[in-house]
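Selected chains only, in their assembly positions.
Going by the order they are written in, the chains are A and B; count residues from 1 in each one.
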């Protein structure tokens, strides 16, 4: 996610484009080919749910915590979903500790918008006392290693963690909330999965590496639900795309989303 | 009743049906009232004021100017730096003046939307600051900001490949409609903001939240591009009014 204007980036770009000219990618993959994907659910015991996803050398851990908190003012009778992303400094030499930067904000926002617009939860059922106590669902995206395509890894890890999450069960009597020993699944209504494409020159490819992201012209992330509907779109990168390119990209993304779904 | 249910059921009927009238009486493919004026800020190098529906937005452009600190300067081109900011009283209830994560994201997508239109390579090592101040918000602020920013950049004398025009389309009650206001925004099943470069035929902003089949989504994009083309004319008028002729600003 470095600037592509430096000398190193320009040499890198030239090399990547040369190889692309011959229809290849630097790591030998086909344009529509993902790197190896692994998904492990439940690695963290102190969470309500968790999942770790690797895509090639990118590695994202998502922890879900369900706790009681106050509802938002404008939705007093609804539970709350909060997405947060942290780019840990162990993930890449250029990541520095400290406040979340633009890229981590975009990552959290895109995953958050994906979950929200897919209406993954019936938030009306997550209220304990309307106006004062509701369940808060925290989705923390922890980036442990960066080699491109964090969107797809984070979206997959987030939904996998949510689907396996068990929230605490409380009873409410006369305004008093009591924790029971029971837990209960979150009932995830829909499972959006993101597919990211990079455009370098005129070529589109899926699952860009860090090097490919550094030099790309445009980036398109599309989240699909299980019925093949689009839930969220985010275009990035400082070049545009034509409507023809968009149509082809969407078709490709839809196919890849179905493939990704097999990991869930 | 979930969004997907609606949109899936209506899939066959969402072909830009124009029968129903909208909350504000507009037709499905009709823009909100739009007004753009350039050169409105005395201290900016370029500026524009836009009213798009009840959105009221000022954009100021400063630069090309020296980048501080210098190590952030790009050796071969100017850096475009867009900032999106809302006044505390632009929305209800009052919001904090501190930038939110949403503000940061919109600044990023504004940057990507506008960059392809600017001859950045003419000003190596410098920075062009585009500051959008949303005084009143009414849905579609990001598209309005892009429209005003483009006019402000031309007003600043910065050579452009094309005028960036931006507009959203969305789906309400199964119907695809253009340029959603905030009442519609909250009710709607999906919102698709688009920025478009007519000369180059390129989409430079594309986002979506909602649940839509691909076909409905691409119909939304097509309608949004129609809206962009209409807005492009209004941008040209705004510049013509000021400069007599807008063509020279676009090379």
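Assume a residue touches a chain if its C-beta (ideal position, glycine included) is under 8 Å from a C-beta of that chain, and two chains touch if they have at least 3 such contacts.
Nothing here was measured: the structure is a model prediction, and the numbers come from that model.
Colleague: Across the entire complex represented in this structure file, what number of copies corresponds to each chain label?
Modeller: A x3, B x3
The criterion applied here is as follows: only the chains that are shown with their structure count from here on.
Colleague: Rounded to a whole Å, what is the gap between the Cα centroids of chain A and chain B?
Modeller: About 25 Å separates the centre of chain A from that of chain B.
Colleague: Provide the residue numbers of chain A that touch chain B in the complex, in ascending order.
Modeller: Result: residues 3, 5-7, 73, 102, 105-106, 108-109, 113, 116-119, 189-190, 220, 225, 227-243, 246-247, 250-251, 254 of chain A touch chain B.
Colleague: Can you list the residues on chain B that touch chain A in the complex?
Modeller: Interface residues on chain B, with respect to chain A: 2-4, 7-8, 74-77, 93, 101-102, 104-105, 108-109, 111-112, 115-116, 190, 192, 197, 200-214, 217-218, 221-222, 225.
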